[in-house]
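Take a look at this one; I'll ask things after.
The other protein chains are all here in position, but one chain of the complex has been omitted.
Naming follows writing order (A, B and C), and every chain is counted from residue 1.
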Amino acid sequence: MTPLAVEVEVDGTLRRLALERNEGGWVVHMDGRAIPVDMYEPMPGVLSLLMEGRSYRCVRTVMADEETIAVGPRQHRVAVSDPRSLRAQRKRPGAGNGVLQIKASMPGRVARVLVAPGDAVLAHQGVVVIEAMKMQNELKAARDGRIVELRVAAGDKVASGQVLAVLE
Amino acid sequence: MTPLAVEVEVDGTLRRLALERNEGGWVVHMDGRAIPVDMYEPMPGVLSLLMEGRSYRCVRTVMADEETIAVGPRQHRVAVSDPRSLRAQRKRPGAGNGVLQIKASMPGRVARVLVAPGDAVLAHQGVVVIEAMKMQNELKAARDGRIVELRVAAGDKVASGQVLAVLE
Amino acid sequence: MASLRKILIANRGEIALRLLRACRELGISPVAVYSDADRGALHVQHADEAYRLGPAPSVDSYLRGDRILEIARQCGADAIHPGYGFLSENVEFAEACTAAGITFIGPPASAMRELGSKTRARAAADRAQMPRTPGSVRGLTSAEEALTLAKEIGYPVMLKAAAGGGGKGMRAIQRPEDLPSALISASDEAARAFGSGEVYLEKLIERPRHIEIQLLADQHGNVVYLGERECSVQRRHQKVIEEAPSAVVGPELRRRMGEAACRLAREAGYVNAGTVEFLVDEAQNFYFLEVNTRLQVEHAVTELVTGLDLVHLQIAVAEGKPLPFTQEQIVLRGHAVEVRVYAEDPDSAFLPSPGRITRLLRPGGPGIREDEGVYEGWEVPTEYDPMLSKLVAYAPDRATAIARLGCALDEYVIGGIRTNLKLLRRVLDDADFQAARIDTGYLDRLLAAPAPVRPDAATDTATDSASIAAMAAVMFAAPAAAPTTTRAQTPWQHEALRRGLRR
Partner (left out) sequence: MASLRKILIANRGEIALRLLRACRELGISPVAVYSDADRGALHVQHADEAYRLGPAPSVDSYLRGDRILEIARQCGADAIHPGYGFLSENVEFAEACTAAGITFIGPPASAMRELGSKTRARAAADRAQMPRTPGSVRGLTSAEEALTLAKEIGYPVMLKAAAGGGGKGMRAIQRPEDLPSALISASDEAARAFGSGEVYLEKLIERPRHIEIQLLADQHGNVVYLGERECSVQRRHQKVIEEAPSAVVGPELRRRMGEAACRLAREAGYVNAGTVEFLVDEAQNFYFLEVNTRLQVEHAVTELVTGLDLVHLQIAVAEGKPLPFTQEQIVLRGHAVEVRVYAEDPDSAFLPSPGRITRLLRPGGPGIREDEGVYEGWEVPTEYDPMLSKLVAYAPDRATAIARLGCALDEYVIGGIRTNLKLLRRVLDDADFQAARIDTGYLDRLLAAPAPVRPDAATDTATDSASIAAMAAVMFAAPAAAPTTTRAQTPWQHEALRRGLRR
């Protein structure tokens, strides 16, 4: 069986590794080394890895916008991918090109809308105020631009990650 | 919607009740009363019931041979059924007729077999000895009879509920 | 007075569950109330009885004193425990309970009126010859009045809600031009949180420690203090880490603060559990801050070092029993540290992070106590305080308690929402915190500095935790992870161990 080569984005930096499966065990090819890994899954979303004698408990949690793996007390944002899908990702609006989505950073209720469609806004200018758990939080424009779309009104309930407005 | 009538065997005694579902809530018809029940399932296998103001946490657990529901600290063996399937159950060997299965009461290893096929055995006579967790336990015949079948030998690993021998 | 048989718990979250358990231990039947957001909450699941209050928002549910009292009357509860927050310091509610012949587990309304309002309490402190911070002893009526007073005592000044607690309605003001707007927002916030917009103003003490005395008084005139708690680790006047005893309070200072607190309690005819908060400056002068006429969030640390159960004692006092001990019999032993686990994201401006808890792996072990109100699968509502639980460590000494709490935080996994677990761990690792070099501004200063990178035990990049995370990510993604039942050793496992042993 030939090693499966993958790219994993860990905390924003890309790591290449090749894995090979072998009757319940794994071998990880990394930095030119072949490292046998004994894997056990005590419960869904939790892996116990034994690697060169060291023990690691890895816990996977997923939130709307990202996958996190905690290795013991250390949390890492991860994204498994191959180069193609990575390129595809780069095409997403908000990541690189001219359009920028302003998303709710938490669930809550829209307390105030500070702009109107067509308004020109400056970087760091407030766009929408969301209230949750008795705290008001102002969402700001990440850069200069113009509001091309406004998707919420005062009083609306919004979910985490929901697009509130689109900046151009 | 017409109430659904069911028979539930609780700790060996049969209870008849009729339930009716109604947008997320239930009405239980019992002893000639119609009792509204507010049900909430905080996690699979756990129900929180509010009934005439009283709160009950019901936890369902299933073991090889039976379903148990704990109402707060109180455990009850339950079996939901309608009369037909109940009658069917009664036909099972070991329950009423001449054949009796002797089952492993726990997983473990067969330490000794004390009888041979064809042997006549008296009630409470030892049939098979199982060892688990450093303890030996002798399984006895529930009544007088004859060993018509012996399904294990010394050294065998056995699962809980596995049939070890059949008594006639 | 007869002993209580049924207590309605007018609260939610971890404190509701903690009160419920105390009732059961005493053979008292606990009754829960809940908002629509809390139908599935643990305090509802575990109560003997549970009644709906109304929609999620506090004003429609946990602040509905009329409804709660009606429920108590109709279900035959003979007492109500308000917990902390919500109605716990609401004099009108306490009076309504008494009028309805239902025991309010807390101080008499008269004492609450005297001490519960921060402005009146400051006046009372003056009468009891207690040092306090300069400032107003009544609510501000206008921006003009505020500006005049602030000028008088000198900036920086602090705005505070007279009915407040937990930092809500508090503002520190450095310059006159910020005062008017701050006054409005503080008053609004106070009104939203406590139903009263009264705000007062006091001199801001530089780099103070927040140290408070736990009081307990019975109906027979006995008043004792159960030592102090240090709560200097705060963010926006919101306590984050509390401990008992304080590293800087010796027997003598403890006695002086404790006796001053008892003096004030006697002066106000105080009964049941209460807390007198002080600011303590570098010279160890203490200034009266306010009185909390209720059980505190952080009462657990006092319980651990005194070996007492404050809720049991609150109930005993409410039943008219005399205190079962004298001041001399109260001995502090060991050290306890508590962290508040919040559903908030320290990495993005501490935004609240409500939502469903998809993974909950709890820490444990000797000396670890968790007062929790959540479970895996529970949806943290947007409508209430973001506190998920209180994690407390007890040990023979402060250093061990901190180390123990740190290990517990390392074991803790909460998935699906963001929490402040990592930040709490960072504080416990901080040299200043470990040396008890803390004041109420400590945490904000820490947060201004970049977070230090935690040393990784790994010897090379192939086995640093990021690499392990990468491998795990792939294995999780791979179809069907290894069956959890397999016991057989594969050749690779042997090889792994052989290599491991060869190092």
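As a convention for this text, a contact is a pair of C-beta atoms (placed from the backbone, for glycine too) under 8 Å apart; a residue touches a chain by one contact, two chains touch by 3 or more.
Predicted model, so just to flag it, every value in this text is computed and none were measured.
Taking every chain of the complex into account, the chain not shown here touches A, B, C.
Here one chain is not drawn; of C:His46, C:His81 or C:Arg398, the residue touching it is C:His46. Residue C:Arg333 is the one among C:Arg333, C:Arg437 or C:Arg454 that touches the chain missing from this view. Contacts to the hidden chain, counted on subunit C, fall at residues 17-18, 21-22, 24-27, 29, 36-37, 39-40, 46, 48-49, 51-52, 56, 70-71, 74-75, 300, 303, 307-309, 311-312, 331, 333-334, 364-367, 369-372, 377, 379, 394-396, 400, 403-404, 407, 410-411, 457, 484-485, 487-489, 493, 497, 500-503.
Residues of subunit B in contact with the chain left out of this view: 4, 6, 8, 10-11, 13, 15, 17, 19, 21-28, 30-31, 33, 35-43, 45-47, 49-54, 56, 58-63, 67-76, 78-80, 105-109, 132-135, 137, 160.
Within subunit A, the residues in touch with the undisplayed chain are 38, 40, 42-43, 46, 48, 50, 53-55, 57.
Just so we're on the same page, only the chains that are shown with their structure count from here on.
Our note on geometry: subunit A versus subunit C, Cα centroid distance of 32 Å, whole angstroms. Multi-chain contact residues, meaning those touching two or more other chains, do not occur anywhere in subunit B. For subunit C, the set of residues that touch two or more other chains is empty.
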